[in-house]
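The complex appears here without one of its protein chains, the remainder shown in place.
Letters A, B and C mark the chains as written, and numbering starts fresh at 1 in each.
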Amino acid sequence: MNSAVSPLEQMVVVLARDLADGELGAAGAAALVPMAAIALARELHAPNLTVGGEMFFNPEPGRLYPSMLDDRALGRCEAAETFIELFGHSHHGLGFFFHSGLQHDAFGNINLHHVGGTLHAPKMRGPGAANLSYCHTSSRFYICPTVHSARNFVEKVDFITIPGHLSGPAAKRDAGLVNEGPRLVVTPRAVMDFDKTTLRMRLKSVHAGNTPEDVQRHTGFDLAIRGDVPRTRPPTDAELRVLRERIDPSGALRA
Amino acid sequence: MNSAVSPLEQMVVVLARDLADGELGAAGAAALVPMAAIALARELHAPNLTVGGEMFFNPEPGRLYPSMLDDRALGRCEAAETFIELFGHSHHGLGFFFHSGLQHDAFGNINLHHVGGTLHAPKMRGPGAANLSYCHTSSRFYICPTVHSARNFVEKVDFITIPGHLSGPAAKRDAGLVNEGPRLVVTPRAVMDFDKTTLRMRLKSVHAGNTPEDVQRHTGFDLAIRGDVPRTRPPTDAELRVLRERIDPSGALRA
Amino acid sequence: MEVASPTMDGQAKPTRCSKVTSLQDAARLARGALEERPELCLGGLFKQGRPVALVRGLLAAGADGLHVYSSPGAGYDIDLMIAAGAVAQVFIPGVTLENRLCPNFRRAVEAGQVTAHALDALTVVGGLMASAHGVPFQPIDALRGSDVLKHNPLLREIDCPFSGRHIHAVGPIRPRVTFLHAQEADRWGNLRHLSTMVYADQLMARASDMVIASVDRIVPEEVVLDDPSRVTVPSHYVDAVVEVPFGAHPTASFPNYAMDEEHIDAYADLGDAARAGDAAGLNAYIARHVTGPESQGDYIEAVGGSAHFARLEAEARNG
Partner (left out) sequence: MEVASPTMDGQAKPTRCSKVTSLQDAARLARGALEERPELCLGGLFKQGRPVALVRGLLAAGADGLHVYSSPGAGYDIDLMIAAGAVAQVFIPGVTLENRLCPNFRRAVEAGQVTAHALDALTVVGGLMASAHGVPFQPIDALRGSDVLKHNPLLREIDCPFSGRHIHAVGPIRPRVTFLHAQEADRWGNLRHLSTMVYADQLMARASDMVIASVDRIVPEEVVLDDPSRVTVPSHYVDAVVEVPFGAHPTASFPNYAMDEEHIDAYADLGDAARAGDAAGLNAYIARHVTGPESQGDYIEAVGGSAHFARLEAEARNG
């Protein structure tokens, strides 16, 4: 079964393993992989993990939907809220959240506003982002773009929409970012984390089918590869079975 | 039919006549007379009068209830809100509201906190009041206690829970009370209004069965009676029929 | 209440924890939390949807020195807590039985035994809003001319940074424990108010450290999942839920049962007698209804048994 593991399935499993029982968290905007990760964690080891903070609680969709902004993707959820309650959750924070953008940089900052030019005279205008608060009011967040290239992993983003570690510990402290910030960067190629001292991104493990050199070539900054880089632990049979049978029966993660 | 008009029915009719079509208003805490007045106005001349601002809209009870804080008194209302929406209405104000208290004074100020002593060492502690804002954020309010005696109509209240005209135009202006404030005082004995210049209460009309002298004797301050005081216009047959048949079939206003 | 510790390998898989507990355990949980910080908040309003069984449970478990909050109006329950000697300060703008004054509240305040703060609805609601929204204060711009403003301990004057005008602000009111009463819940603690009016229950749930709810009945989780828009307080905000038949008595739990006006009136008569110097009846009432019953079944019998409650159910149906 493992031979056919897709990059998105590998991402889901890595993320799911990092979510703990009893936590409160939400999936963010690009929801396919995060929602699958949360659902997998709830099925396997975190039945008391609450999905909340984005105006719905504990959705039970019959399959994965690309957007959670779709009543069908909620299936039979437990409760609905509105933006007023989201305002409160944004201040109180969650256990975890997920983000991705047009550009991600070496300190885990994310850009969704513009590439090139300036905000009001952009070369390329991006979508912007709705909620900027969960990235630092929550205990931690994950960066999980479904593309990993030298174009979207750049040394410095053109605009910080979602602050990661800014330019490191001092800048983070000055800005009042007191929580962990981005913990892991999980892409179709690899898993990155951040150096505890400098808060710069570094390669942690590579998924099956990728080499550290591949990943470095597709990244626009130095990934601090020193010595052997482990392979990402592939999905177990149990993880893959639950993922495919109960969470993603339509195979959205393999499309 | 008119011969049997009760003092509360007379109060209801006086108040109903002063409510205009298209207004938004609420009944306040002592709701029997105000709710009947609103319902009568809606039946007779103000079908677009909206009852709102107290967490329910346009209740349709089958009879009068002493308290509106009773799901049965709402009957089949049009919508329910919560205290958060009441917070907003309290700031935006209504067209009209109703108040009554332990003491009412010559300037229409109302006391619900204590009689004698001080707030924290009261001779007699009253109930306090929930909402202090509608009295001045609303365009106007009515004072309509169901008792009228020299004990509850006093020259100066011991504590201003609900500000009326304070001590007159200057004090009102200094306190930032920019709306009309109390317009009419309607009791089981009479109708009072306020002198336009001094904002002191004065007798406007007396209900059938009362003389101006009676009313003055039961009032703890000078009611500025000059010359003839008109009799309060009694309920018309139409008013009384609608009131008794459609609004108060159980006769709560005659109990 | 305990959340099983995480296991990453899926071997010793924990199961989702039910939040259903007993009235006694709920009362003990609340008492422990209130010993840390005595700020208790009560849901419902006046004679509707008040968590009275939880209040009785807390009084039976022993509590004193409480600072009691509520939606802006309360009557029987706060008066009973004062009668039982559990209250130090009252932060409720309106305290009344509506058709008469609260006898023990009046007596205790007049005697200087309890501090009843002069407050207003917007201060209490605004403070709960600040807490629910997670902001350090809520601006208020609708309070003028009342002597309450001179005494209100929660309010400050601030300069509005936008208009420059003097306005008011209230800091967050964050109850240590909130008791709510709803008609239904599932075992995960998702509450469903079936009453038309929900008052401040949702706001309090979002504003509080700990929320304990009594419900008329626990329903299967399918009932919740079939109609998520009906959930008034999501499980996330709820720490414990207790199924208590007639748990709001003598207040109402519409549409299931009406308020017991006669019971409240008889209680108030005993309170008035105590205020006049004869506390025997009031003490007997407390022994019979609060400290005496070992279960809600005992309480129901003490009040008048199932026939009595059938009448309140009929009153709720027939208006």
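Convention: a contact is a pair of C-beta atoms (placed from the backbone, for glycine too) under 8 Å apart; a residue touches a chain by one contact, two chains touch by 3 or more.
None of the values given here were measured: they were computed from a predicted structure.
Looking at the complete complex, one finds that the omitted chain is in touch with A, B, C.
Among the residues A:10, A:103 or A:137, only A:137 touches the chain that is left out of the figure. Contact with the undisplayed chain is limited, among B:8, B:32 or B:46, to B:46. Within the full complex, the residue among A:22, A:122 or A:234 touching the omitted chain is A:122. Annotation for subunit B: contacts to the undisplayed chain at residues 17, 20-22, 24, 44-48, 50, 52, 56-58, 60, 74, 76-81, 84-85, 87-88, 90-92, 236, 238-239. In the full complex, the hidden chain is touched by subunit C at residues 134-142, 156, 158, 160-163, 165, 167, 169, 171, 196, 228-230. What subunit A contributes to its contact with the hidden chain is residues 29, 55-56, 61-63, 66-67, 69-72, 74-75, 77, 80, 82-84, 86-87, 90-91, 112-113, 117, 119-133, 136-137, 159-163, 166, 172, 175-177.
Keep in mind that, in the parts below, only the chains that are shown with their structure count from here on.
Note: the chain lying farthest from subunit A is B, by mean C-alpha position. Per-chain Cα centroids separate subunit B from subunit C by 30 Å.
Taking each chain's centre as the average of its CA atoms, subunit A and subunit B sit 59 Å apart. In whole angstrom, the spacing between the mean C-alpha positions of subunit A and subunit C is 40.
Residues of subunit C found to touch two or more other chains are absent. In subunit B, the positions touching at least two other chains are 84.
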